[in-house]
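The complex appears here without one of its protein chains, the remainder shown in place.
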């Protein structure tokens, strides 16, 4: 059975596992006060071009979203997101669990557009009742989005400008950041990206690590006071902080993170080409590692005998959109098998 | 200055104040274990035709919504509401504060239609990812709605049927219940109403009381265990439970609640007629005590010199929808002044 | 049946009820933007000698404690209280419901002593693990305490000094403030009291009002931003803010609050004398309106036929400490009946 089910089907990139093995028996202090964490942080900040930034290592995406949003918002604020945003739809209410509303705005191709945001803000502050409503306190987007699409530099700048104007931090969920930055359609590099928001994270779980996300405050003045305590209060402080930082150190050595991301994108573009050449249509035109193909239900049944991929949504009575995801672990053999089957 | 600003501009109906004065110096136990509470509960349950119901008295609407929703939902559930529902928009995130998501569905004239609810539920349970999403745990509507509209008996039955099918309680916010039931367009009485949901409340704050809502579980088996403790934990248990129950006793003696509600509706229909005869149009055709009139901005400025009413929304560059609300306290003098001014 | 059960057995002082009746039909804006609220606030601030203070009116004590503590604490902080403090014991976990720990310290006669507080703080900050612990963020005491005792001016100054040194606000629960200030043993007046803490409230529910507490920030710079929104988010914003403020206006006109508090204390001292002269001992020597008498169980059964009073705790096999509470509503007849029965 060959799997295109998602981008977290395998363990870690071998170089990441090697790094864990190499450092395994070196004693180190707990809770992130180890040299691995310091070194990985430095490498990440350098890659981001952030002199005054600060990095924290967490275990997963929902956890990171919950921590960032619940610690940066004030009591009377909620987080603004696209109606299809991950925090709005697929996190079991983790943000609301922290006591804050996700304010859902209309989206286009999974993206939140600057004019939509501005329009909402003007309406909100123009409403006489707004003191009885949830105040917009920060903006959440993901890059790539839930639909695999990415913001252009101009789109991100426009969105960030609105945030700055209304003094709200822009938080970018980068669970699949590598797959966004390495997309042929991306007109941003990591440094530019890092300067168009206040806080973001670099996903490891889906890009080469066993687990882990690197949370980056672009300026340490933005880090909430006693942030480690707040992480612990939410059950998310690792005793062995090194577990994640050692992995990120490997990913940010010699550009490994970008290299394996590019590999996944190459595979995704081949998947797209394979299906397109055979006349399939797509739910959305995704430039990243998730491809949403519309397939006859009967054909899906056949494919399922040899491949794993994810149900996305019914598009009509006889056809369904399914997701084929590539990742750093997609192999040439996987691709050949798919080519042969189509 | 004459006020049509809202339906809570005055204190209490004189008969309610009298009841407070009459019982004022009779010693009674605290926390709702007094005879007034027992008596008012009995009167309300009788008016509702609920033999096995249970009544609790709370101070305000947002408080009641927050308590009912947060104590009846299970951890993995959220509450379903119209996108324009009070809990979704105008309660400062009180539901999310309790850790639960408000799942917002499309509305028509402020109402949540049964087919819309069913469609959402079928999509939800048909989605392979639904275990990572917030489960629909109860349905919230208000009667009348945020726009002053009311559900017909058939609409409410259809909605309740979907709730029963999916084993979700239907909770009705009746902050203005009297003004809904006494509307000329209403085809339900209180008894019928009470049998089309699992839990609801009868608003006092806006209908004749100084403060207070009577929360009714239609069957005491539905009351969450140790409910008083849960109320106290949310800061809402009155030391003098009598404060609210004495008022409701008066409101449910000799049909006072309905009588004063009908008065408000009569006044509202006169307001509607006044504006309509003079050629004004309305934002929505409301059959209850809130009338949403569209007025030229210059005319609004003039009216403001003598009347208070509420800004609702801009409808175009030169006109605005404003709300004129009547209530039990609207007087013949108020009406005459308005008539003269128009 | 004559009741000494608690200090909230009756409605309101007649003058308070009169004020409600007198203002009843005057239209006023909602949510505390009415002239009654402005006027009552001004009277209270003047009585407190606070030029820059700010007053909010809430419905009950637990609610006020929950709101103050949860809005003033930062995410990594808890509130310090005596182990017997109301918030630690008798509020059903309302503080924890808001996500914050009550840090319980040893008490003496219900009081938290300055040296005990200092000792805890020194130990806390001296502990290498304190970054994994709940930070002390404010101090909560009540005046009088859960046992009816009061802090002397010197004790309160010492406690406040420790708070200032550690930059923590001191919050005083004054649910029974009048009964504390009017005690013959009290060496503080309201003005002095108000300058020995950052935030406190003046209890109305137990001192002459139908309901309500007047929350006083001693400097408006201490009021959390968008405080009304935070109140609403916790379900506690009254639509008719006037309900509480009109009552406090009456209580703070011509010294009524102090006069009726003194009456209650006079009655309590007579109760104490009655029991003492008959040889009864006391659980604690209370100088305020709650008297904790130790009585033979058989005698209790007899007294119960004509009087209501509260079980406090068993002191030995045959005797029990019970509470006799006086209040503004205790009458000469109540006293005579008790005298006759003893």
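Each chain carries a letter (A, B and C) given by its place in the written order, and its residues are counted from 1.
The rule is simple: a contact is a pair of C-beta atoms (placed from the backbone, for glycine too) under 8 Å apart; a residue touches a chain by one contact, two chains touch by 3 or more.
Here the structure is a predicted model, which is why all the values come from computation and not from measurement.
For the chain missing from the display, the contacting residue among A:43, A:100, A:160 or A:233 is A:233, taking the whole complex into account. Of the listed positions A:56, A:76, A:97 or A:248, the one in contact with the omitted chain in the full complex is A:97.
On the side of chain B, touch with the chain left out of the figure occurs at residues 70-71, 74-76, 99, 131-132, 135, 224-226, 228-230, 232-233. Listed here are the chain C residues that touch the chain not shown: 76, 78, 89-93, 96-102, 104, 126-129, 132-134, 310-311, 313-314. Contact residues of chain A toward the unshown chain are 1-3, 5-6, 8-12, 14, 17, 20-21, 23-30, 59-67, 91-94, 97, 205-206, 210-211, 229-230, 232-240, 242-243, 308, 329.
Definition applied: only the chains that are shown with their structure count from here on.
Of all the chains, the one whose CA centre sits at the greatest distance from that of chain B is A.
Chain A and chain B, compared by their mean Cα positions, are separated by 42 Å. Mean C-alpha positions place chain B and chain C at a centre distance of 33 Å. Inter-chain centre distance (chain A to chain C, centres taken as mean C-alpha positions): 50 Å.
Each of the following residues of chain A touches two or more other chains: 76, 99, 132.
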